[in-house]
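Note that one protein chain of the assembly has been removed; the remaining protein chains are unaltered in position.
Here is chain A:
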């Protein structure tokens, strides 16, 4: 049995071992290495409890035996191998299941509340325990996307967009549990499939099936914008139908030649949109010009941007999650392809606090948790859903973290939405707990 010279190191001071080379069997698996570290730690500190570790060889997670991994990566087995170890990311567990009457099209989380949009033409606000707090009814068609704008004391602003070609800005008084439609944003000529609020919470952007992106003000006012169209309709009828004051877009960004499927703000001045025309476009909101185009080969369903690692993740109909560098000007735009899903990737979301983690949901009913350091396979598959996953989101949860594990910094709850075929069955969406003990 061949032996390899390795040296272990870690960032976590608590689990430091002596910096000496060890000779270990070449065929060691992750579990063997983990046992070695635990033995070393036991010898060092009495009262050490067993901890599962994961191992990184030159920035990539070890998933096979050590010698196979090094062969695959082309690392020489002659020298001393530097192996970093981190505490293993625990498998996420289904925590809650919130039942809906109909398909859930979108979800957005805030520290305390969860907002979901549904195909029954309403949006709902839930507590994080899964208790329905409020039903947002007002749209005349399916709610396609929802977003929290901001929380200002006892009032929260939230946005819903719908297939009825409008987005509505709502004001929710948390204390009195009163909801009021403040503005009805009209202007799109197709279903508004995606909305995103700017980081400074003063504007939002909407992407629609009519190939347009529109930038709107997210600040509620009492002034009504004049709408030129629909003059021929009886004014009275229009008034009764309308929810809140009409608002018109600040700016319209056109350039996509197919439906816009997803929009987001990468910073206060830049909007990024993914479309069915196989492109991701970056727009300058100040000037309204298109900055650059990332071209793929298939329809993009969703994009997500992480300000931590400054990368875009896209999910497309060819079943891959791709990572892009939106700022690179050279030809190689795709940094990584994450391939494991067997259906269209309908939702991706970067972790808000960990620059290496993202989750993706797909029509194959599986939510996958990825680490960019192990791009060959996902860290975990979350397969509790029985139908297509349409949206996923992360949430920071400080309270839960404290009594789950004192040393845990964050607990993330992943909300992914279950879809069911028949209407009689309640539609659950699941809350997953992921304990990151970094």
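By our rule, contacts are C-beta pairs under 8 Å (C-beta built on N, C-alpha and C of every residue); 3 or more make two chains touch, one makes a residue touch a chain; residues count from 1.
Basically, contacts and distances are computed from a predicted model.
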Its UniProt record identifies the chain omitted here, from "Alkyl transferase", "Ribosome biogenesis protein BOP1", "Eukaryotic translation elongation factor 1 epsilon 1" or "Argininosuccinate lyase", as "Ribosome biogenesis protein BOP1"
Missing-chain contact among A:276, A:350 or A:394 belongs to A:276
Given A:25, A:130, A:190 or A:352, the correct residue touching the omitted chain is A:190
Considering the complete complex, of A:4, A:70, A:205 or A:259, the missing chain is touched by A:259
The missing chain sits against chain A at residues 103, 105, 119, 142, 164-165, 189-191, 209-210, 229, 258-259, 261, 276, 297-299, 301, 317-319, 343-344, 346, 363, 388, 390, 421
